[in-house]
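Contents: one structure, followed by commentary.
For chain A:
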Amino acid sequence: MAQPLLRISDASKRFGGVQALDRASLVVHEGEVVGLLGENGAGKSTLVKTLAGLHQLDAGVIELDGRSFRQGNPRLAREQGVAIIYQEPSLFPDLTLAENVFVGRQPKSGGRVDWSQMRARTASLFADLGIDLDPGRLARGLSIADQQMVEIVKALSLDARLIIMDEPSAALTNAEVERLLGVARRLRDQGRGVIYISHRLEEVFQVCDSVTVMRDGATVASAPIAEVDTAQIVRWMVGREITEMFPKVPAQIGEVILSVEGLSSTGEFHDISFEVRRGEIVALAGLVGSGRSEVVRAIFGIDPITSGTITMAGTRLSRHTPSRAMAAGISLVPEDRRLQGLLMPASIAHNTALTVLRRLRRAGLVRIGAERRLAEEWATTLRLRYASIDDPVERLSGGNQQKVVLSKWLATSPRLLIVDEPTRGIDVGTKAEVHRLLSEQAAAGMAVLMVSSDLPEVLGMADRILVMREGRLVDEISRADATQERVMTAAAGAAA
Partner candidate 1 sequence: MSRGAFRLSWDKSILLLLILLVLFGGMNNEYFATGDNVNFILGDISEIMLIAFPMALLIIVKEIDLSVASSLTLASALCGVTWQATGSIWVAVLAGIMTGVACGLLNGLLVTRLGLSSLAVTIGTLALYRGLCYVALGDTPIADFPTEFTDLGYTPIAGTFLPWVVVPMVVAGIVFWYVLHGTRFGRWLFAIGQGDEAAEFSGIPVLRVKLWLFILTGLMCGIAGIGYTVRFASSSPDGALGFELLVIAAVLFGGVAIAGGVGTIWGVIAAVLIWGFSQSYLQLIGWDANALVIVSGVLLLLSVTIPRLLGALRESVAQRTFRPKGTEGAPPPPGEGVAEHSPAGAGHDQGSHRG
Partner candidate 2 sequence: MTSLTKKVLAAAAGAVVIAGLATAPAAQAAPKSGLKIAVIPKAVNIGYFKGWNDGAQKACKELKAAKCDYIGPTQATGPAQLKFINQAIQQKYNAIVLSAADQNALAPALKKAKAAGICVVTSDADVADTTTRAASVLPASAQRIGEAEVDWIAQEIGGKGKVAILSAAATAANQNAWIDFMKAYLPKKYPNIQLVGVYYGDDDATKSAQQYNQILTEHPDIAGIISPTTVGIRAAAQEKKSKGGTVAITGLGLPSEMKDYVLGGQVTKFGLWNPIDLGYVGTYAAAECASSGNKVPKSFKAGSKTYTQGANGVIFLGDPATFDKSNITKFAAIY
């Protein structure tokens, strides 16, 4: 093959006491999609940020197109032909879509920003990708999938040689992922280089030409996609075998814990009725935006409902708030870990105890010792990896953060545990641990309601699957009858 588009060799970077990159290497050719894989903390992110111009390596070589890559400046990185699409799109809610695409390099005429040219160019880029959005609207209120598309358009408008997709699919539904993969292929066909980062191995097999696996800051292996299989990749990533991804423990399904009757919220969802029983894991499937998260938020009392009833173990809940929901035995592990699940600057102990402070008081005062003991117990139970229980959770990896969120909610001894995208953005090893935990809890008699966009997870974990589409419950599938096709058909409507 000709000279590679990107060649990174012996890249090292240290942050304080942490060796984030340890002589890592990576090669990307023109017209190639490279899957960059590894568990959280393996160093992918540092590598990506270096290419984004946000970091400088301590040592090592980066060559782009045979020329030395100038590091340490986002604008410079962009000018050298690198564009990045992040997992969580970061648009400017107060700017129009057109300006979001061209921010920082708006086309000018006569020294002034040329708004009409900007709109026209955005419109034509949108048309190229079949995106049906008005370039003149504000980004505020855009769905995550559409935001992701705008990010891609932004990357395309840069005419970048190297496009890095950093877990772009994490928040997308399958149909949207398909569209995304199509874009990645198209970029490859145009002769650009693509680095595709994802925790979903099936996507990697669909789109990538080769894979590079990282562990502990170093590159473990690189191979053409044809020469590897899932088991091999997972072995490289974790350094050991993962025996079972979906450890389903048999559970005794008992009486009804949660019963939802005709639940509606204007503009969000309509006439939702279902039950969750003791020992049962019920999955709430559907596309992002189909109203799944809104339903569980309403059950937990975050969002108001316009009509319908929520009954917990025979008691109807009224004037619903999160604290009343908690009192009734409901827990919610929310969708957005960093924003909704945790207090990022607060310690592991404080986060874990936040939901059960009432129990930890003596004479009105919170007992610090009891708080730490509680947190340490849960940390042990969930095999949390941490240095000190007083460390802020922002220092933990994504998977370990999710374990803290689970601790915090399991500590309330809920009768109903609601989990919203419980394994989004966490690595394979931890994912399996979370699955085992949920299964164990169900077996121990807890009712579990799980919202997930990860189909294998839904099929692997759920006793029953409820599918939502456009705010309505459209299908209910038992574990025995569940297939990917049936869930997708119900979620996407008859045409899919």
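We take it that a contact is a pair of C-beta atoms (placed from the backbone, for glycine too) under 8 Å apart; a residue touches a chain by one contact, two chains touch by 3 or more; residues count from 1.
Quick note on selection: all candidates are chains of the complex that A comes from, given by their letters.
Computed from a predicted structure; not experimentally measured.
Touch between chain A and the candidates 1 or 2 in this complex is found for 1 only.
For chain A in complex with candidate 1, the touching residues are 12, 14-18, 20, 40-41, 44-46, 49, 54-56, 58-59, 71-72, 86-91, 93, 140, 147, 300, 302, 321-323, 325-326, 332, 334, 336-346, 350, 354-355, 357-358, 361, 364-366, 392, 394-398, 400-401, 408, 425.
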